[in-house]
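Take a look at this one; I'll ask things after.
Just one protein chain is left out here, and the rest sit where they should.
Let's turn to chain A:
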Amino acid sequence: MVITDVRKNRLNKYQKKVEKKIAGFHSRKYVRICEQGSSRRLYALAVMGGYRRGQRRQHMQTALLKIEGAFTKDDAAFYIGKRCAFVYRGKAKSRIIGKKVPFRAIWGKVTRAHGNSGCVRAKFAVNLPPQAIGKRVRIMLYPSRI
C-alpha cells in the first residue's frame, strides 16, 4: 500500500514506526544480512524418476532424471554434459574437504535427453541405489557452455 506524503503527516506514532521499518528493509545493512543467510543454490533441481527400462526389465546403469522446469527436449539440451550428484545422509560422518559431515554424494553426468518432455538420462560413477527413486538429484551448472 502506497502511503502518499500527505497521508504520512496524519500517521500516528505507531504507523510511522512501521513505515520506518519497511524503509529499513531496503537499507544496505539489511540486504547484506538477507544475502548471507538464505539461498546459495548453484545447481538445478531434479528428481530421479527411475532407471532406463523397457516394460519388463530395467538397466540400472542409467538413471532417468526429471528436471524441474524443463518440459521440452530443447530445455533438456541445456543440461546435457552437466555434472550431477545424488546427495544422501550416512550415519557415520565422512570427510569432505577438511570437514566431517554426515552427507555423502554419488557423482555422475547427464548424458542425453530422454524423450521429448524434458527428462534426461544420467550415468553415475556407481549405479544409483533404488532408494534414490523419487529423491532429489542436484544438477550442477558446470561444465558450462554459456
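Here is the rule we use: a residue touches a chain if its C-beta (ideal position, glycine included) is under 8 Å from a C-beta of that chain, and two chains touch if they have at least 3 such contacts; residues count from 1.
Please note the rule applied: contacts and distances are computed from a predicted model.
Hey, which one's the missing chain according to UniProt: "BolA-like protein 3", "60S ribosomal protein L6", "AP-3 complex subunit delta-1" or "Proteasome subunit beta"?
The missing chain's protein name, per its UniProt entry, is "60S ribosomal protein L6".
Have a look at A:Asn12, A:Gln55 or A:Ser144 and name the one touching the chain we're not showing.
Missing-chain contact among the listed residues: A:Ser144.
Give the residue, chosen from A:Ala23, A:Leu42 or A:Ala92, that touches the chain omitted from the document.
Here the residue in touch with the unshown chain is A:Leu42.
Please output the residues of chain A touching the missing chain, sorted low to high.
Within chain A, the residues touching the omitted chain are 35, 39-44, 68-70, 75-76, 78-79, 97, 140-146.
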